[in-house]
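The complex appears here minus one protein chain, its other protein chains still in place.
Moving on to chain A:
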Amino acid sequence: MRRQRGPGTVTLILDGVFVRRRGETWLDDIHLELPNGMTTLVGPMTAGKTTLMRVAAGLLPPDSGRVVVGGKDVTGISVRKRSVAFVYQQFINYPSLTVYDNIASPLRLDRAFRRDGIDRRVREVAELMGIAQLLDRRPAELSGGQQQRTAIARALARPVDVLLLDEPLANLDFKLREQLRADLKTMFTGSSGVVLYATADPNEALTFAAPTVVLGEGRVQHIGDVAETYAHPPTLAVAATLSDPPLNLLPGVVRDGRIECLGTSFPAPRAHADGHRVMLGVRPHQVSITPNGRAALELPAEIRLAEVTGSATFLHLLLQGGLHLVAHLEGTQLFTPGESTVARIDPAHVFVFDQAGGHLLATSAAEVDLHG
């Protein structure tokens, strides 16, 4: 099983995995083939990320389907006998053991490690995670970030076929998250085992820039390069999952080759039957309130709230018909709630989805600039 010492690489395959509990389908026919190296698993809460990871680890037997690691069917094999490591959102360490013993614990149970090997490996991993000076402490004496570093170090200590990280940074504060994220990215690049990193934060998925699996309602919604998926989301659900702040949605209808929306219209990027109902998706940073010379959809709006974060201002607008729209504006801008304004959207940056099925019908133009 633990054939990880050599340069051989591992693949993790989930083949037709179903998990049903209490009449609900938690995982719905999952087919995934994950190569060695890092893969991001992104999806909103209750998408089934944790369930999928627990199935992959062997903590939860699937109701049907197979789990194959390195060409070997491990579906029925107990997690104790598998070569896996798991990092949780909560900081899980052995409370009575020191940081050193916590990191050493999986190594001591691995016959491949001798005593001196364990010591060297523990110090190596602790160094890597920046907790080398904390080896004598107990988890209760550490900060949240240090506790999670210990938990990650414990997972990294033993080379495993499958390393699963379930939103490991979600409970950390902003700065630590950024820093650890960068550390992890470097660490997982070129790993010979499969590293699956689950997150609900689209920005995290985008930052890792790894192959990304979008999960929603227990189904795999899309697999692909994250930047590519962000630029061309195949469905409304995928677009929504990968948008933070949330995607703005406006209903529209096709008439005479144009898409009408809230009293204004723009040319439909592709021909559709008259009366076809569509859903327009607009990312908040594509909404502006100042004219920039380009043709734009102009929607009269009332300012409801302006959230200023310093580098950006999130302007919450109320459109006709009670629709809400959020504009992500650069810098600190001050507004008075209740004032009228006009929201301007470049049709080139509008995703047109089929209202019934949620599939992407067209992007008016390829949205290439990912960050602006």
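For the reader, a short list of remarks on this structure follows.
In this section, a residue touches a chain if its C-beta (ideal position, glycine included) is under 8 Å from a C-beta of that chain, and two chains touch if they have at least 3 such contacts; residues count from 1.
Just so we're on the same page, contacts and distances are computed from a predicted model.
One chain of this complex is left out of the view, and of "Sugar ABC transporter permease", "Phosphoenolpyruvate-protein phosphotransferase", "Cytochrome c oxidase subunit 1" or "NADH-quinone oxidoreductase subunit F", the protein name its UniProt record gives is "Sugar ABC transporter permease". The omitted chain makes contact with just one of the residues A:G37, A:P106 or A:P269: A:P106.
Shown as candidates are A:G76, A:P95 or A:G293; the residue that touches the absent chain is A:P95.
Checked against the hidden chain, the listed residues A:F86, A:F266 or A:F351 yield one contact partner: A:F86.
Interface with the hidden chain, as seen from chain A, comprises residues 54, 57, 59, 79-81, 84-86, 88, 90, 92, 94-97, 105-106, 109.
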